[in-house]
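Every protein chain except one is present and positioned as in the full complex.
In this document, chain identifiers A and B correspond to the written order of the chains, with residue numbering beginning at 1 in each.
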Amino acid sequence: MIFGKGERVLFFRFEDGEDFIHTLVHTLTENNLDSLVVISGIGMLRDFEIGWYNVSKKQYEKEMISVPHELIHISGNVSSKGGFPFPHLHVALAGPSRSAVGGHLFGGTVCNTTELFAVRTGDLKLTRDASGAATPLEFRK
Amino acid sequence: MIFGKGERVLFFRFEDGEDFIHTLVHTLTENNLDSLVVISGIGMLRDFEIGWYNVSKKQYEKEMISVPHELIHISGNVSSKGGFPFPHLHVALAGPSRSAVGGHLFGGTVCNTTELFAVRTGDLKLTRDASGAATPLEFRK
Partner (left out) sequence: MIFGKGERVLFFRFEDGEDFIHTLVHTLTENNLDSLVVISGIGMLRDFEIGWYNVSKKQYEKEMISVPHELIHISGNVSSKGGFPFPHLHVALAGPSRSAVGGHLFGGTVCNTTELFAVRTGDLKLTRDASGAATPLEFRK
């Protein structure tokens, strides 16, 4: 991970083989960062797990995909949850057929590289209650 | 709708069952906001209508999808058109099969929640002529 802490944007460059979520959270924790919005994220992922939330059953249906996919985009945010940076990220990816798949990102391994950019929300502190897995995103000024 | 008006970013948290477009436009109107760029949007939508523009026939081919889908991303902008905030939004969504669909967003109902972030364009005022449905995006300094 190469991390650039700019005034306007934060830059995270992931390296081949890194665990995407763990590396991101580790970098955020080390740099004391939360309350971010992801503005761009491209590269490749392999061995990633994405999910669709089954509203009737109140649970995620997850799928693990091992084939390396182009990471078309990451969208989402990082809030503070129980004192730790908590990413909520959705992804779109494309494999050899060029067809896109996507959903909630549970995890994945960086393939080659991933170039991620985020901005700080400044006076809007993003928070989530730590009492459950899927607590709503809130803000504090 | 919970709305956070920050210096750097605007945060819109939609609630389950809300009409996405109407709630967005209502919140923008109430807060006297246009000239925005959407930088992130994730959550879930159901009963949404997306379209592909048939260039030969000069009309949209629309599809209504009722099954709740993960909202992978919203991209687009809000301009001022005839004095009202006018959103132009494209979406990517994924259903139970994880396959992604997308296109121009005509409408939809929020499922569970949607977390949307936008930035103001500041000295670039975004406008559209009110004389037609699909007038080009322009700017004024």
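We take it that a residue touches a chain if its C-beta (ideal position, glycine included) is under 8 Å from a C-beta of that chain, and two chains touch if they have at least 3 such contacts.
On a predicted model such as this, the values are computed, not experimentally measured, just so you know.
> Looking at A:Ile50, A:Ala92, A:Leu105 or A:Leu126, which residue reaches the missing chain?
If we include the chain that is not displayed, A:Ala92 is the one touching it.
> By the contact definition given up top, give the residues of chain B that touch the hidden chain.
Spelled out for chain B, the touching residues are 37-39, 50-55, 61, 63, 73, 75-77, 88-92, 99-104, 119-124, 126, 136-139, 141.
> Please output the residues of chain A touching the missing chain, sorted low to high.
2, 4, 6-9, 11, 13, 39-42, 44, 46, 68-74, 92-96, 98-100, 111-113, 115, 117, 119
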